[in-house]
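Missing here is one protein chain; the remaining ones are kept as they sit in the complex.
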Amino acid sequence: MKLNVKYFGLIAEWMGRSEEQIDLWENSIAALRQQLETNCRRLSNITYQVAVNQKIASEELELSENDEVAILPPFAGG
Amino acid sequence: MKLNVKYFGLIAEWMGRSEEQIDLWENSIAALRQQLETNCRRLSNITYQVAVNQKIASEELELSENDEVAILPPFAGG
Amino acid sequence: MSEKKIKNVFVQGPITPEKIATSIAHHQVKTNIGGHDIFLGQVRADEIGGKMVRAIDYSAYQDMANQAMHDIREAAFSKFDLTCMHIYHSLGEVKAGEICLFVFTSSVHRKECFDATRFIVEEIKANAPIFGKEVFEDETHVWKENK
Partner (left out) sequence: MSEKKIKNVFVQGPITPEKIATSIAHHQVKTNIGGHDIFLGQVRADEIGGKMVRAIDYSAYQDMANQAMHDIREAAFSKFDLTCMHIYHSLGEVKAGEICLFVFTSSVHRKECFDATRFIVEEIKANAPIFGKEVFEDETHVWKENK
């Protein structure tokens, strides 16, 4: 499945982009994380969250092709 | 003993003055309260504090002639 | 015993938003501050016995109140790790909607200023000899009492 993924902050910096389309072999968050960490090894060293349709996704969520997916480094608001 | 007594807020209003000299037959806070309540009956219906030298006085404190004595109705700061 | 000068916390009439802004602006040179917590007391147009409060006329046993504020300030500085602390209270008439109390604390981390401002406000209400005459629209009045 094809997914449009947004990156923010530190992760956008590491990825060198703020958005890209990726091709995922399975519609699970685990598969997404594995693919991201293969593309960018440093990701496995930090705690990052996956948001789907603007909500933090549980690890059990199943992804759909039209989902708005974002990869979020630790928050620093305030 | 002679005492200079300051009144504030509601109590100054009831007393019709903000300061006066009173003559006290005993140097106790209890005697002071009794004399004030004799002069102004309504005082016995409210909770008021006695400050001596700018500190709330305990009921056991012994008064001296040069003390700065103030009669304080309930606070309303803030 | 502390020989620090006793500050005067009292200002005549309401505390203006401009005064608050100026006070905030003065802290922008203190670059170790991470958080400020500000409490503002505002006079309410309460209805009491069918009449509306138009203003509160504040008076105080000023010397004792300033001493009490000094003691509160010292207690707050010793309890909480604060960078700055400011307290102002009105005297005289403050109309409904206007501000009568301004407590402003600053610290490196937010927890300290949150705890400190709350502590200071509670202490002022309980221990500062300040009196408030609630004046109605017909110019009669009652005396306010803190709970």
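Remarks
Letters A, B and C mark the chains in the order given here, with residues in each chain numbered from 1 onward.
Assume a residue touches a chain if its C-beta (ideal position, glycine included) is under 8 Å from a C-beta of that chain, and two chains touch if they have at least 3 such contacts.
Because the structure is predicted, anything quoted here is derived from the model rather than measured.
Just so you know, the chain we are not showing touches A, C across the whole complex. Listed residues C:Ala75, C:Val108 or C:Val142: the one in touch with the omitted chain is C:Val108. Residue C:Ile38 is the one among C:Val11, C:Ile38, C:Ala75 or C:Val142 that touches the chain missing from this view. Listed here are the chain A residues that touch the chain not shown: 6, 8-10, 13, 51, 54-55, 70, 72-78. Contact residues of chain C toward the unshown chain are 17-18, 20-22, 24-25, 27-45, 96-99, 106, 108, 110, 113-114, 117-118, 121.
Here, only the chains that are shown with their structure count from here on.
Each chain gets one centre point, the mean of its Cα atoms, and the points for chain A and chain C are 49 Å apart. Averaging C-alpha coordinates per chain places the centre of chain B 26 Å away from that of chain C.
One inter-chain figure worth recording: chain A and chain B are separated by 72 Å, centre to centre, where each centre is the mean of the chain's CA atoms. Touching two or more other chains at once is no residue of chain A. Touching two or more other chains at once is no residue of chain C.
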